[in-house]
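With one protein chain held back, the other chains of the complex are shown just where they sit.
The letters A and B name the chains in turn, as written, and every chain counts its residues from 1.
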């Protein structure tokens, strides 16, 4: 099973691969659990600056959960709840990863696959990618954690369309709805996603982490404390600010330390 | 008056028509009240799976409230408040309908008309449809219930543009702003809206109702209780899940029972 969620690392960029290509990377309970663990581990890694999440092969990111599993793993409410808690935990681990995350989407990105991609920060897909959540055909419901992530992504009107009509739609429509940030030709999806990751990795990593922390905090309507507001200026005390500022004046590329 | 809000039913799909074609379906106080009652009745009907809302004729969905009524029904603050409470109640009844709702929009969809369409789940319009809320020319304000619905639909920046500039705009601009889900050629709006309704009606009805309930619940920032979270898995105990699952394995079309 651990081979079904691959983690590779190239310098400051990690790549996580949903790796079950003979099933188009359909997710199993074990894969969901492992995916969450992997993102928690990567999140804790101070040396990392960006995580790319992709599917094995170019035909599919993921079509969602493996239906074959339903008989033994999701055949009743109790089992489904246990399974759903793992999914919710993993989606939260994706969103909560301290480092920016980029979903590299090729081919099918449906159901749980679209949910996983939707919990990354940035989504880049190819023109022939396909999206949707046709679970109403199965008599299945998106639980709160899943539907919350979908609403964050596309808003009410498109979420309603996706869930009620249950259509599978193309990349252009996905872009229009806000499902993806960018659509590029199929043969450059990988190139574009890694270029984005490198742009991210070249930036000051503490800055990215603060931005992510602040954006997540602002989803909570509780008023900000003075201490929290002050954290918005902590960057001015970092070594990286000195590096960035001097590089800017010298018209050089900064080499950030993450400190 | 009851003829001015028509309700027809064809199997699991109901059609509600704003039926005052000699006035382009301009709304009156009585029509607002009746529209709310109709949606409360339809909402309670377990046999229903989708409601289409449209205007009579192909020239207009609705231009909003009949100005002729102002003299007797909205000539001062007291009257306006009473009228506004009916409007707010009806917009809430539209939003609160348990079944998915589709606005079939042909021609003029302005002011209160756009508000009514905006409280449906999905909006499909023709290329020659026109939208806007030019109430600043009348010295009139959208009350909180109305402006809240507009913000949900298009966000702050476009709501500001719509209200402050008061322009009437075309379908392409409406799409861009998020006023409508889809724009189709005028001669297929009806076909497209009913096709959407059929797609919705083919899905498991309890699933649609749960999705709608969950999406509405998530607009409230109050944390979810354990019991609420659990409801996300109740579908696994339904007969429809068994039907859907078996149909999927058999590669057949499921015939859901709504139970």
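We adopt the following convention: a contact is a pair of C-beta atoms (placed from the backbone, for glycine too) under 8 Å apart; a residue touches a chain by one contact, two chains touch by 3 or more.
Not measured: the values here are computed from a predicted model.
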Selected from B:44, B:141 or B:188 as touching the chain missing from the view: B:141
For chain A, the residues touching the chain missing from this view: 50, 100, 121-123, 152-153, 178, 181, 196, 199-200, 202-204, 206-208, 210-212, 214-215, 217-218, 221, 224, 228-230, 232-238, 240-245, 247-249, 254, 256
On chain B, residues whose C-beta touches the chain left out of the figure: 67, 70, 74-77, 79-81, 84, 135-148, 151, 155-161, 163-167, 221
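The criterion applied here is as follows: only the chains that are shown with their structure count from here on.
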Gap in Å, rounded to a whole number, between the CA centres of chain B and chain A: 32
